[in-house]
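With one protein chain held back, the other chains of the complex are shown just where they sit.
In order of appearance the chains are A, B and C, and numbering begins at 1 in each one.
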C-alpha cells in the first residue's frame, strides 16, 4: 500500500536541484593569478573548461526540459516515481564532478583524457537511463532519450579505443541535439512564427 | 499570543535549503591534478568521497521526503513549528561539513576515521531528533524516525569502540532504509503496479 | 509614473537568495588534512567557524522570518520596494564574506579580531537599516529592527574599544533574540499549546 506525493513540491525541489547544479558548473573555471602575466594566452588555455561548461549546461538544461513533460499529465505521484526522481537528481547533481574532470584532463595526457571522458559518459548514460525509466512510467514516448543513450554509449567506446577529445565534442553534440529536439507538454502551436 | 506563518513560504524556503545542501555535496569531491598521471587509480582512491556523497545525498533526500508529510495537513504554521523547522535546516545545511570530514578521513588513520564518523553521526542524530519533534507536533507517527535515531546512536557507539569504517557504511544503510520506507501524504494507492 | 511588480516572483527570488546564502555559510568551515593527525583537537580549534556559522545562520534566518511579514498585506509591489528589497538581498548575500572573516580571525590576533567584528557588525547594521526602511514602507512596526540596529551599533563600539571576541558573541545573542521575537503575519492563535 502506498500514498501519493505532492507534485508541486517534487517539481519545486527538482527545479531547485537543476538550477543549482547548472549554476555551480562555473565554479570549476578559474585562472591561476600567476598565469595573468600573459592574460589572453591564459584565457585561451582554458578552452577545455569552456567546452565542459557549455556541454554540461546544455546536458542539465535538456534534462530539465524533458523533466517538464514527465509529470505534466499526472496530478499526484506514486512512491516509485518519487524515488526514481531522487535517483535522477543524484546523478544530475553529481555531474559537476566529471565536468571538472573533463576541464582538467583535456590537453593533459591521453590516459587522463580517456578516463575523464569515460567517467563523464558513464554519468550521462545513467542520467538518460533513469530519465527513460521515468518517461516510460509516465506513459511518455522515450525514443529520443534512448537515441541519446546509444549516442553516449557509442561515444564512450569511441573514447576508449580512439580519440578521447573527439568524444568530449560528441557529448556537446548530443546535448545540443537534446535541447533542440525537446518538446513542451502543453497545447499544439501551428507554427506561430510563420504568419509574420 | 502568536500569529500563524504562511505554509507556502516555509515550504519553498525549506525546499530551497534542501536542494542547495544536497547539490553542494559534490563540491567536496575533487582530484588533485598531480594525481592524474595514473587517472584510474586516482579515481578509485576517491571511494570515500563517493560513499560520503551518496550517504549524505540519501540522508538529506530522506529528510526532504519526510518533510513533505510534516505540513500536509495544516493550513498555517505556529511559531514553535517555524523555529523548529529553522533548527532542522541549520542541522541539514551543516551536513556538508561532516560529509567532507568523512571523505577526507576514511583510509587516513583510525583516529581520524573515528572522529569523522562520530561527528557525522552526531549531526545525523540531531537531524532525526528535530524531525521527530516536528512530526510529533504535526500529529504524525514518528516511530520510523526514532528507529533511525537509535540506529545512528548504535553506529556512533560502534564507531568509538570497534571499526569506524563499518559505521560509515551503516549510515549509508540507514539512509537507504529511510528513503525506501518514506510514505507520501496524499491518497491511498492500492498497488498501482499490480494490475499491469 | 510607475507600474507594480508581481509579489510572487519577488518572494520566490528572495526566498531563493536567503536559502542559498544560508546554505553557503557551511563552505567556510574546513579542516586542513594535515591537522588530522590530532583530529579532536583540530575539530575543537574550529570553534570560531561554528560560532560564525550559527550566528550568520540565525541572522539570515531572522531576516527571512521578518521578510514574511513585509509583503503579507500587499497584493503588488511598487518600484521603490522592489529596489530596496534588492539592496537587502545584496547585503544578505554579502554576509558569507564577513562570516568567513570572523571564522578566520578569532583567536588569531587582537587587531584582526577587531577588524572582522567591525566589518561583520557594519554589514549586519546595513541589513537592519534596509529592513527597517522596508518595514516602514509596508506599514509594519519596526521597533524590533531598530532595537537590533542599536544593539549592533553598541557591539561595534564595544569591539573597537574593548574586547572584540565578546562582540562576536553579542552578534549571536542579537540573532537568537531576533529569531525568538519574530511574529507571523497570519491569524492570531490564542496560546495553542496551553490546552494540552
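The rule is simple: a contact is a pair of C-beta atoms (placed from the backbone, for glycine too) under 8 Å apart; a residue touches a chain by one contact, two chains touch by 3 or more.
It should be emphasised that the depicted structure is a prediction, and the values quoted were computed from it without experimental measurement.
Student: What does the interface between chain A and the hidden chain look like in terms of residue numbers?
Tutor: Looking at chain A, the ones touching the missing chain are residues 11-12, 15-16, 18-20, 22-27, 29-31, 33, 36-40, 43, 53-54, 57-58, 61, 64-65, 68, 72, 179-180, 182-193.
Student: What is the set of chain C residues that contact the non-displayed chain in the whole complex?
Tutor: Touch with the absent chain occurs at residues 1-6, 9, 12-13, 16-17, 19-21, 24, 27, 76-80, 82-83, 86, 89-90, 93-94, 96-97, 100-101, 104-105, 108-109, 111-112, 114-116, 119.
Here, only the chains that are shown with their structure count from here on.
Student: Distance from the CA centroid of chain A to that of chain C, rounded to the nearest Å?
Tutor: Whole-Å distance between the two chain centres: 35.
Student: Would you please write down the residue numbers of chain C that are in contact with two or more other chains?
Tutor: 20
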